[in-house]
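As you look at this complex, bear in mind that one protein chain is not there, while each of the others sits in place.
Coming up: chain A.
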Amino acid sequence: MTEAAAVSTEPKATNSSSAQPETMAWDSKSRRFVLLYLPMFCFLIILLFPFYWMTITAFKPNAELYNFAEHNPFWITSATLDHIRLLLFETAYPRWLMTTMLVAVCSTVLSLFASTLAAYAIQRLRFQGSQYVGLAIYLAYLVPPSILFIPLATMVFQLGLFDTPFALILTYPTFLIPFCTWLLIGYFKSIPFELEECALIDGATRVQILWQITLPLAVPGLISAGIFSFTLSWNEFIYALAFIQSSENKTVPVAILTELVTGDVYQWGALMAGSLLGSLPVAIFYSFFVDYYVSSLTGAVKE
């Protein structure tokens, strides 16, 4: 007995000793620096530089902006709020921001409502052919807006929605619902069936089960679906460009590109300030929920 134990521990000991030099070689400081920290640092610099440049430009006075010879372009010597003042008080920027917010919130609520019910039906009611409905929704996600915007433009026009926020609120769910449903199906899968069975035995109706048992348990899934929808609809461009014409109904991404770029002289300071302010709401919103976001993104991919 003791001999067997000695024999079984013996190879383990040799294993760890033979593995030691390998990990030691990898962990040696300079090697780790060259193979890990240096490339990581380069990636971070490249991925973040455009944001740094955006921020720097937004607060630079024009004199510094267009004179690299006398001023170090990577730093600001006399920061100014001129570009932001121009943006907020001399353009309709606050109005665009409100429109974007309205469209993003309404389409998010609409698609969350529709996709929660759909995911519940597909994952929990398990009717005949539910997996085909799931597949159809997955395929719907693969239809890109670039194919749909021309026929949708004619529809929007015929429905009399052209140039109103409703055109966007009703069309954004076409790419939000498939994504949210897909995400929520995965989430509902992780909630144990037994809880619902207990409630059924206790005499709860299915609507009560959905409202009082499943939904409260699915709140983290609903939050991540909500963040995804919000960022996706905030970032949407092609529908907003095609369906909205009047300046005051435009969303931020479209308005910055079409209203601030006037003539041959680009107001780079104001453009960058607009981009910065347009990116901030999503970035802040995202930073609050980053863990939900990353875990559901990776979870959805793993499905």
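By our rule, a contact is a pair of C-beta atoms (placed from the backbone, for glycine too) under 8 Å apart; a residue touches a chain by one contact, two chains touch by 3 or more; residues count from 1.
Operating definition for what follows: contacts and distances are computed from a predicted model.
Chain not shown in the complex: UniProt lists it as "Sugar ABC transporter permease", one of "PQQ-dependent catabolism-associated beta-propeller protein", "histidine kinase", "Sugar ABC transporter permease" or "MoaD/ThiS family protein".
For the chain missing from the display, the contacting residue among A:86, A:105, A:133 or A:191 is A:133, taking the whole complex into account.
Residue A:57 is the one among A:57, A:99, A:224 or A:249 that touches the chain not shown.
The chain not shown here touches chain A at positions 15, 18-19, 22, 36, 39-40, 43-44, 46-48, 50-51, 53-54, 57, 65-66, 68, 73, 110-111, 113-115, 117-118, 120-122, 125, 127, 130-131, 133, 137, 139-140, 142-155, 170-171, 173-174, 177-178, 181, 203, 205-207, 231, 234-235, 237-238, 241-242, 252-254, 256-257, 268, 271-272, 274-275, 278-279, 282-283, 286-287, 290-291, 293-294, 297-299, 301-302.
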